[in-house]
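Heads up, one of the protein chains got dropped from this complex, but the rest are sitting where they should.
Our next item is chain A:
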Amino acid sequence: MGDGRGGGSNRPAWLQQYELVGKIGEGTYGLVFLARLKPTHPQAAGRRGSPIAIKKFKQSKEGDGVSPTAIREIMLLREINHENVVKLVNVHINHADMSLYLAFDYAEHDLYEVIRHHREKLNLSINQYTVKSLLWQLLNGLNYLHSNWIIHRDLKPSNILVMGEGEEHGIIKIADFGLARIYQAPLKPLSDNGVVVTIWYRAPELLLGAKHYTSAVDMWAVGCIFAELLTLKPLFQGVEAKATPNPFQLDQLDKIFKVLGHPTVEKWPTLANLPCWQNDQQHIQGHKYENTGLHTIVHLPQKGPAFDLLSRMLEYDPRKRITAAQALEHEYFRMDPLPGRNALVPSQPGEKIVTYPVRPVDTSTDFEGTTSLQPTQPPSGNGPPGGQPVPRQIPRQMQQPMGGMQRMPPGANMGAFGAAPQAGMVGMNPGNIPMQRGAGGQSHPHQLRRKADQGMGMQNPGYPQQKRRF
């Protein structure tokens, strides 16, 4: 694998540490590849052949230098250390075209695919243990982020990864921090980012143009995801108004109000101050929504804990909306079935175990995103069933093939800026930084073996009565 793809020996040293399996995704940010650590990799000890997801950032516009999105995402990921948040293993700089490659621990599944599998293939709802465990872990990761004053801002099922078979089987990882913000950073409207963000999980205060929003926007998204795990359908499937530069999304608000009823200033006092509420008298304020009832959509008893938790997450007033820390204390998580560490495999004997499909891999694409003319066969176990070509669009980007990259002579770049020889320093090759985490700089190359987490001094609330679960 990997040989004959992208120029062989001309590849930079960091790239030779990986065996490329293929492309597993693409978005506005760039491409994502699946690769495996070769035994020669400095971090490969004890984890030979570990699957790694490598996210290639698109080059920013010519002349703009390193993209702000990449800087912010990597900066955040460098500071984050939690079992339920994706782990950044390495950052590589390709000096030839100044592109960035981020290496993450690979997760085989995500909630988008899990939900789709149940809806389209199994025609069967997700069992209560799995729903509760997924939600519990999601809240656990989110509580950690919010305690560190980080707002994710783009939570949706496809950004919530679930680990495949292995030591971390069934553990969720919050991913994609491209829009995440540290509290102190300026909050510009999402529409200004030029990034396509789905509006289905967007909190009403954002849709109404709130300038100063809080971590409560993430909790709204969790509520939407909770409902989707229960029903296998997005809760509020609004049609995005693409033309408007303002945050106001009438159809999305309409979908929300039809289910949750008309928002009132009595229940949500700051509503009157929101720009879009003030400016839009005839559409929303003129309309009278009847409360059709959330409980009829999610099929939950109105007096039960699950419904209570869900409706607290979907509270209109962001100040009254339940926080991640409060949600973890909710009665729902204290009653049977209790949430567990492996969300995909319930411990109850006799329950059917669902086998989820592995991620389709496009093996015809190299690290640069160029497509080879003769696609190679997918490797066993990773390709789509039957080795059929992946039904995803293959980009034909006019980029330099890998042969254009050459190994950096050490120190040739920016030679005037020597490294002071201090302990723990980056060497002369700034392109290949082994990542150290947290303020203490402790690195965990054996993260897969790590059960508990101590990052950033955060308490990691254990699973409720976890003795029964493990």
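Basically, a contact is a pair of C-beta atoms (placed from the backbone, for glycine too) under 8 Å apart; a residue touches a chain by one contact, two chains touch by 3 or more; residues count from 1.
To be clear about the criterion, contacts and distances are computed from a predicted model.
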| item | value |
| --- | --- |
| Protein name (UniProt record) of the chain left out of view, among "RRN7-type domain-containing protein", "RNA polymerase III subunit Rpc25 domain-containing protein", "small monomeric GTPase" or "Cyclin-like domain-containing protein" | "Cyclin-like domain-containing protein" |
| Given A:13, A:66, A:325 or A:345, the one touching the chain that is not displayed | A:66 |
| Touch list for chain A against the chain that is not drawn | 62-68, 71-72, 74-76, 78-79, 91, 93, 95-96, 98, 148-149, 182-186, 188, 192, 404-406, 408-409, 411-422, 425-426, 428, 430-431, 433, 435-436, 439, 457 |
